[in-house]
Structures are given as C-alpha cells and as structure tokens.
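The structure under discussion is supplied below as structure tokens; questions concerning it will follow.
One protein chain omitted, others in place.
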Amino acid sequence: MSASESIAGGREQRVLQIIQTARAKRPRFRDERITLAHGAGGKATQTLIDGLLVPALCEPGSALAALGDAGALTIDGHRLAMTTDSFVVKPLRFPGGSIGSLAVNGTVNDLAVSGARPLALSVSLILEEGLESDVLRAEVEAIALAARSAGVEIVAGDTKVVERGAADGMYITTAGIGAIDPRADCSSGAITAGDRVLLSGPIGEHGTAIMLARNLFELDARIESDTRSLWPAVDALLDAAGAELHCMRDATRGGVASVLNELARAAGVGVTVVETAVPVAPTVAAAAELLGIDPMYLANEGRLVAFVAPDAAERALAALRSVAGCEEAALIGEVTPETPGMVLVQTGFGGRRVMDQLVGDPLPRIC
Amino acid sequence: MRYVDEFRDGRLGQAVAGEILTTVDPARHYKVMEICGGHTHSIYKYGIDDLLPANVELVHGPGCPVCVIPMGRVDDGIAVARTDGVIFACFGDMLRVPGSERTLLDAKAQGADVRMVYSPLDALRIARENPDREVVFFAIGFETTAPSTALTLKRAKAERLTNFSCFCNHVTIVEPLEALLGSPEVTLDGFVGPGHVCTVIGTRPFEFIPARHGRPVVISGFEPLDILQSILMLVAQLRDGRCEVENQYTRVVPRDGNARALEVMAEVFEPRPVFEWRGLGFIPHSALALSDAYREFDAEARFDVPGVRVSDPTECQCGDVLKGAIKPWECRVFGTACTPEHAIGTCMVSPEGACAAYYNYGRLARAREIV
Partner (left out) sequence: MSAPSDRPECEAAEGHCITCADEGIVMRVLELDGDSALCAAGEGAVTSVAVDLVAPVARGDELLVHAGVALVRLGVPS
C-alpha cells in the first residue's frame, strides 16, 4: 500500500471511529416538534425513547429499562408479561385485515415474542364523531374474531368519542397480559456471537398492502396484510429450542432492518444478513421496486425474527416451517463479534453493505 | 424480470470483477467518476466497491439533482408551499433538503400541505381533483425527468387547467461536467456515464469529453453487472490507449436518444442563461425555465418567491464532494455535525448523495485486495 493510501486509510478509519462513538452515546432528544418520523420505528423513535421517555420513566434495572416488546413482572411468584399498544392505522380496512384485527394480533404478538403465552387483553376505543355505526360494528366483530382465533379473552374496555376532525375515524389502544412460558429465557442480553437469525415468513406484506390501500400512487397489486397471531410460531420455537432460543422480536414498523439494528445495538453484536435468503413475495418485490422502497424496512404484522443458538437452528427452523403460515420461514443470517452494533448485508451480488436504521418514515400510520 | 435477474447475477459479477483485476495495471491508480446519483446508489446497495481492486477508486460526481439545488431555491419552494391554499407536490428526496431555516418536511409539520409524488402526472391529477386549490409541482431532475414535466405541462395546457403550476429547477448534465473538467483540483481517468439521461439526449453530447479532455466515457446501465462491465470497458480503453464514448447500455440506450422527448422539451422549456449549482457556483446554460408559451404555468411568475441567494453554511463542503475533489469522510463535518438525521448539506440528505450513501451503506472497514 502506498504512503498516501495508508494515510487516507487512517483518516477514514478515524472518521468511522468518531461515528461509532457518537452513535454509541445516549442520544439527546432536541427536536422542537414531533414529526411523523418520530412514529416510524427508526432512529427518530429511538432518540425519543432513549432521550426523553427512558430517562423520565425508567429506574435502572426496571422492567421498562429492558426495553423489550413487553415488560416482565413477578406477582406472587407468577411470572407475567404486560404490554401496551395503540393502533392508528389508515385506512381502517385494508386487504387482509383492519384496525380491529391488527389491534388484537399486534398486542398478542408483543407478548408472544417476549416468551409469554397471551392470556387477556383490554381494548380502549377512541371514536371520531360522525363515524358510521356499520364501520364500528365491523371493527368490533373483527376484534372479537381475532381474539377468538388467538385464544385470548377481552377482559376490560373503554370507549371515548372525540369531535369530528380528531381520531380520523377510530383509534384503538390495548393492554395485554400473558404468562411467561417456563421454557422461555429470552432477552437481548442472551444473544451471542454465532447465533443464527431465523425469519418466520416473507416480508413487506403489511406495509405494501397499506400503501396500496391508500390509493395514492395509482398502483395496483394483489397484496394482503400478513396480520396474524405469532403465538403458534413461538410455541413451536420454544418446544424445539427451549433455552437455546435467545431472543425474538416481531418485525413491525421499521421492518426487519429496524429490529435487527435494535437488537444489534442492545446486545453489542454485529449481525450479517444474507440478502438472497430473505423471503419476499414477487409482487411485494415489484411494488417495492416501483416505489423505491427496500422491503427490509417495510412493516410486517405477522412475522418474527428469532435468534437461536447454532446447534438448535436446524430443528428450530423445521419446527417453524411446520406452523401454518410459516412454511417459508428461513435462516437469514448470523451474529458476528465484528462490527458490534452494526447490521451488514451480504448482497446477492457478492459485495457487502451496511443496513442502517431508518432515519425518516417511508409510510406513516402503518399500524 | 428477465433483464433484472441476469444483471444481478453474482457469479457473472465475480467473473467481471476478475477480468477487471487482470486488466488493470497494478502500478497505476485509477480514478473513475460515476456521474449519476442512481449509479452511486447502486454501487453502495450492491457493495460494488467491495468487488473492485484497491487501485480502482470510484468518485461520485454532480449527478444528483437534489444535491445540486442551492438553499435559496429550496427557500423559494418552501415559501410557495406555505402560501395559503397551496398543495405543494414534490419528489420524496426533496422533503428533507435543508433551506436556510427549515425543510419542506418541517413546513409540512407546521401545517403546509406538502405531498410526495412519483411523477409530475400525479401532481396534475391532484390539480384536477382539487379545482379550488392551487397545486404547485417542484420540478427537479436532469434530462431524464424533464420530458415528464414537459408532457405534464402539455396536458395541463390542453385541458386548460388554471390551478396548476410548476416551480422549475430542471438542470442539464453536460454543462456541470464541462465546468468540472475545467477545474484544476479534479483529476479523473474516466467517466461512467448516465444511462437514463442518454435515453433522452443520446450518447453524442458526451463526445466532447474524449475529444476535448482526453478522457474515455462508458455509458452505463444501473444494475450491478452493468456498472462492473462499464468499469471493465473503461480500464480496457485506458490499457489500449483508446479514448472514446462507448455504450455499455445498448439494450436500452439508442445512440440518438428520443427525438420526441427532445421536441417536447424544446416546446415547453428554454435554457436559463445562468443557474446556481450548490457547491459548483454559477454555470451558464445549465438549467431550464418555462418557455413563453408556457409562462402561464410558471410558479415563479404566479407566486411571490423571496429569490434570495443563500450561501451554503461555511462548514459545508458539499461542493468539493460533488466535484469529486474530496471523499465524504474527508469533509470536516462528516459524521459529526452532519449526519443523515441532522444534515447540513444536500449530499447527506439525499440517499443518492455521496455522503448519505457512504454513511448508510459503505460505512464498514472494507477488506480489499491489495493489487
């Protein structure tokens, strides 16, 4: 290497180091106003959580500080998980689902990927003045149907009405309670170098379905949201891998890219994804290409990623594939000790690139 | 799609990368400029840098139409967007470009009706659907995109729409390249040429580069294999002592471009005597304005725009990056004061911008083969 090349190399390395250090620090929340980016599940959301919510609401070592999809509580020796969620999806109905089914499945899934069997939900409705009763009826039925399918009971509820112009039809807030499964021992801290990354099915369906349902781009394609309960998939994984199932997340807003980035940061490890191993339906790929969006960043409502110890990976994958709806589950990557906190993609073409977290918002009000 | 699959085949890519390795002179350092933002994006998306020998350096050029818009023009657009009753339509990348005080996205958060579109025809549709609102389209892009604006305005005229106008910031590709080649700080061995611009203007306009500046040009497609093949063709020209414009993208690019597109552009646009390019200064005849016949659709005539020239912040080195004079990480604010979340300059805002592409995709310690 020539002298000038090694100097250039050194300079580049120093700048990269500065970036890594800056990113490792706790972000400060300095924005003057809330923008849609804060709801996207990417960097702005992280900064809001890490910079404003956590310092204000969290004691170190508390359930909230773990920042999982659900908070763990022990009551009288019973290990429970609790989660809360709100649903502001627009439009209310879309191919494959509606705000009602999303609300139930989304809450159930936060519990499931935390290793908890979902037991009960509360459902709180905020209704816009002028909402057609038929619309409300349809959503209430959707909630009931989804709850029955998921095997959970709705044990509490509330209804509020706000003036025309607020709530855009309807918003739903939920809380969910589950029993932490004795087979489960999941946390981001359990993720270790060598772990394999499993994905339970094709990506980008919910995000694309919503985009098309908004009718903004004169784009037509037959794509349905993938909303469903992930408990059967989690159950199968726990059965096959037990304590070797180190961590799970459902890949909702921000997509697979976001959850992998969050976990890479939280666990202080690198993750490498093999691009050609990630299942994407051809229609989703075509629509995403037309819109210039990477499916890795699109929201899913019925897909999880699981970090599994290497010896358990094959049987965990087989178990996943035997669950209805997860037939296309795949092993998409692995955890590496190099490049901690970064997610890399081995491209189909042979080179590598970084897959960073979202900065903005490809599609607001996705769930 | 047939085309796409072949041109993303990794094994073919490895084969071409191997050929590049055997074609280059190990004692020589090659600096190749890729002009088009789409090429920048592809190079990073597919990790093409990773596949090249260490003595072939890719340098990003001024072909990102978002990156080259000066802050004053962004301010003008924002002023129009904030006018009562206006629906302001623009391409996605423009939303986060910083003006002197805010971005279009900020303006939207503050109440302006700003909407993202993929085509000026979408903006026209919005105008038809909202007859009581003024709809303004922020037109940007090189000669690839100018025909779509031209067609849209033709349709607007034919339909006698009175609530539609265009804030025109179309730029042309040849003039900034001339300016760049005339600049002493820039030393390049060859160019990867913009494949889609050439579908409109043809390949002839690039012949001045070999003829007057002695540098070869290869017009390239956008798939990773296209780009690798183009680089191979370039280093082969340099090895053989040839210097000409070659077309790697023959499956798409006709040598003479699209005559009808050029006609439509000539009807709707006229060249601006001069236009300011961010970081590159004032370049004559490098941009388009609406012609007299289409002045009724000119947003600059219909609305009051501040029209104030705003200098880039002193710490911003976008100009040097756009000329290929420095690499993104050599900019003094790269990664510290200027990040994708809080961008100072356009190179960091647009995902096609060299800085954003490097920050988002290229930011890893590359193990490269030392030739």
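Going by the order they are written in, the chains are A and B; count residues from 1 in each one.
Convention: a residue touches a chain if its C-beta (ideal position, glycine included) is under 8 Å from a C-beta of that chain, and two chains touch if they have at least 3 such contacts.
Computed from a prediction, not measured in an experiment: that's the story for all the values here.
**Q** Who touches the missing chain here, B:Glu159, B:Glu185 or B:Asp256?
**A** Answer from the full complex: B:Asp256 touches the omitted chain.
**Q** Among A:Gly10, A:Gly130, A:Gly157 or A:Gly268, exactly one should touch the missing chain; which is it?
**A** A:Gly130
**Q** Which one touches the absent chain: B:Ala17, B:Met33 or B:Val66?
**A** From the options B:Ala17, B:Met33 or B:Val66, the contact with the absent chain belongs to B:Val66.
**Q** For the chain not shown, which residue from B:Gly10, B:Gly77 or B:Pro120 touches it across the whole complex?
**A** B:Pro120
**Q** Please pick, from B:Arg8, B:Arg82, B:Lys108 or B:Arg302, the residue that touches the omitted chain in the full complex.
**A** Once the missing chain is taken into account, the touching residue is B:Lys108.
**Q** Considering the whole complex, not just the chains shown, which residues of chain B touch the missing one?
**A** 1, 3-4, 36-38, 41, 63-66, 91-96, 105, 108, 113-116, 118-122, 129, 140-142, 144-145, 147-148, 151, 194, 196-197, 199-200, 222, 251-256, 258, 260-261, 264, 350-352
**Q** Considering the whole complex rather than only what is displayed, give the residues of chain A touching the chain that is not shown.
**A** The missing chain touches chain A at positions 36-37, 40, 42, 90-91, 128, 130-132, 165, 168-169, 211, 214-222, 282-283, 285-287, 289-294, 297, 358-365.
Note that in this section only the chains that are shown with their structure count from here on.
**Q** Please compute the C-alpha centroid of chain A, do the same for chain B, then give the distance between them in whole Å.
**A** 34
**Q** Of all residues in chain A, which touch chain B in the complex?
**A** Residues 1-2, 5, 8, 11-13, 15-16, 18-19, 22, 33-37, 43-44, 47, 217-218, 291-292, 339, 342, 344-345, 347-354, 356, 359-360 of chain A touch chain B in their complex.
**Q** Give every residue of chain B touching chain A within the complex, in rising order.
**A** Per the stated touch rule, the residues are 8-10, 13-14, 17, 29, 44-51, 54, 92, 95-96, 105-106, 109-110, 118, 122, 125, 224-225, 327, 329-330, 334-336, 339-341, 359-365, 370.
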